[in-house]
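Dropping the structure in here first, questions after.
Yeah, one chain of the complex is gone here, protein chain that is, but the others are all in their spots.
The block that comes next holds chain A.
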Amino acid sequence: MKLSQLEIGETGIVKEFTDLEMSVKLMEMGCLPGEEVRISRIAPLGDPIAIHVSGYQLSLRRFEASTIILQ
């Protein structure tokens, strides 16, 4: 399952990434394998989304979220 498929309030645990370049940036921001993520909100126009990860709120586009595979 991809992170982009979760609804608001749902949680998942990061398993792996499908895109190396994106994964490096996401991991720097504390979004890395084994980490729990929760969708905290979705922008009014449906994109980007905001997730709760590593103790703070991170926003990313739906496309970027779709490169994150959950356990």
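We take it that a residue touches a chain if its C-beta (ideal position, glycine included) is under 8 Å from a C-beta of that chain, and two chains touch if they have at least 3 such contacts; residues count from 1.
Simple rule for what comes next: contacts and distances are computed from a predicted model.
Asks: For the chain that is missing from this picture, which UniProt protein name fits: "STAS domain-containing protein", "ABC transporter permease", "Tol-Pal system protein TolB" or "Ferrous iron transport protein B"?
Replies: UniProt protein name of the non-displayed chain: "Ferrous iron transport protein B".
Asks: Under the stated touch rule, tell me which residues of chain A contact the chain that is not displayed.
Replies: Residues in contact with the chain left out: 20-30, 32-33, 40-41, 43-48, 50, 54-61, 64.
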